[in-house]
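Up next is subunit A:
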Amino acid sequence: MDSIPILSIVLWLPLIAAVIVLFLRERRAMFAVAMAGSALSLILSVAVWAGFSPGDGMQFRESFDWLPALGIQYALGVDGISLLMVLLNTFLFFLCIVYAWASVHDRVKEYLFTMLLLEVGITGVFLALDFVLFYVFWEIMLIPMYVLIGVWGGERRVYATVKFVLYTLFGSLLMLVAILALYFVYGNTTGVYTFDILELTQGTYGERFQLWAFLAFFLAFAIKVPMVPFHTWLPDAHVEAPTTGSVILAGILLKMGGYGFIRFSLPLFPDASQAAQTIILVLSVIAILYGAMVALMQTDLKKLIAYSSVSHMGFVTLGIFSFTQQGLDGAMMQMFSHGLVTGALFLCVGQLYERTHDRRIANLGGLAHRLPIFAALFLFFSLASIGLPGLSGFVGEFMVLLGAFVADIRIFGVLAVFGIILSAAYMLWMYWRVMLGSLKEVHRRLEDLTRLETAILAAMALVTLWAGIQPQVFIGIFTADTSGIVQALTATEVSSALIK
Partner candidate 1 sequence: MIIPALEYYLVLGAALFIIGLLGVLVRRNLLIVFMSIELILLGANVTFVGFAVALNNMLGQAFVIFSLTVAAAEAAVGLAIIVALSRHRDTLNVDEIDTLKG
Partner candidate 2 sequence: METQDLISILPEIILTVIAASVLMVDAFGGQRTHRSLMGLVVGGSVIAILVSVVARVDATSAFGGMVLTDGFAVFFKVLFIAIAALSIVLAFAQSKDVPFAELSALILFATVGMLLLGATGDLILLYLGVELTSIPVYVLVAIKRDRFRATEGALKYFLLGAFASGLLLYGIAWLFGLTGTTNLADMALYVQSQDASSPWFLLGLGLLLVGLAFKVAAVPFHMWTPDAYQGAPTPSTAFLAAGAKMGAMAGLLRVVVHGLEPWQDMVLPIIIAVAVASMIVGNFVAIWQRDVKRLLAYSSIAHTGYMLIGVAVVHTQSEAGGLARDAVAAVMFYAAVYALMTLGAFAVTFAVERRTGGTDMENFQNLGRTSPLLAAAMVIFMISLTGIPPAAGFFGKLYLLQVAVNGGLTWVAVVLVLTSTVSAYYYLRVVVNMYMVEGQPRLLPVPSSTAISAVVAIGIIGTLVLGIYPTGAIEWAQSALEEVGKLALTR
């Protein structure tokens, strides 16, 4: 199984499809190729999952010297943490392309090319084992997203997309400087000059350097998550992005921040992470409560869901920086479920927008009469987003709270629990104003979901239910790896006492 470079195939398949699409003429052929490409990479990633043995660290590794002059390798590998994210990514992209088949009609060629390029960028981020390769993919996904929001977006799309690019670029460029500094510090101490992530995470670094480098990494990931002070790009990007753009943005892009924290910040800078623990926990709790409160008062449907994402991702950072096994596992599950649920919610809003051409909650009402199937699915995902037990949303939140209920950070756990009231409040209040109550005249002739749209949402609902009832199937993938990180972290417990 390891002989054929399966990870490279999963990674570059969408690109091949994208290039083929460029040469095609009519719409149906383009979508066929695009769907085949993304479907194949989904199937392959499931095959990787099948062949993956949890707990054995990095597997399916490939590498060759890409740029020896600068010490850069083309190295791929996957462990529990990245596998889950790749699965989520390929799954969401396949569904998005199928959805786009029904809804996108202008500039189809550029659209599919951009989407497939985006998929390559994101998969690459999760598979890369070389820091520069990681950074290259981190940047590659920037332009397609920029074009996706900028060309197919709403009215204020230019402002939104430029803000998105500048914000992300600002954070990631600082990270690049930190990566280079890491390369040299590690090189000077051990004589080995490499960008290999696994090797660099083994190194120990001075506390002053750790603090500085941690800050640079933190900024890049905090903007991506997004954590509270750096989150204002998210609502604008979501409101203006096209439906599939929002799904990918919420489904996967936000997870790169969390993934970055787990993969880089914790292992590389244990002392700095512990020093920054309290501040980040405070920010996370603020994100949970503040995000929910702001979401409550939003008048635009997409902005409401965007702020709900800020609140949900607050749980992720809370879980990661609780430095407990349950916290990390909870954060991973929360990212996985948030990807599915919020992705589905954006699909629902997209479908709603296609029918009513209006996202303002005040103008909608009583749609459940005309759209029973849609109402059921929309309710299902709203409940999952609230964290109703039995659905995947609850698993992540609950385990994060479990992780947060330890020693001296219990206060953050208690405060975070109040988030579940607020999330129920804004979600149900929204659902009530949009779906229940009396139907408005103008929506008299709306017709319900087509079979295709229902199938897409049903697929996501199935996985959400499966992850809610049997989360062990997913937790089993990454729990061994997260425990490795937690042990490494707690081992430096004693030194962190010096800092506090």
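Here is the rule we go by: contacts are C-beta pairs under 8 Å (C-beta built on N, C-alpha and C of every residue); 3 or more make two chains touch, one makes a residue touch a chain; residues count from 1.
As a selection rule, all candidates are chains of the complex that A comes from, given by their letters.
Here the structure is a predicted model, which means the values were calculated and not measured.
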item	value
In-complex contact partner of subunit A, selected from candidates 1 or 2	2
Residue ranges of subunit A in contact with candidate 2 within the complex	66-70, 110, 132, 135-137, 139-140, 142-143, 146-147, 150-151, 153, 157-158, 161-162, 165-166, 169-170, 173-174, 176-177, 180-181, 183-184, 188
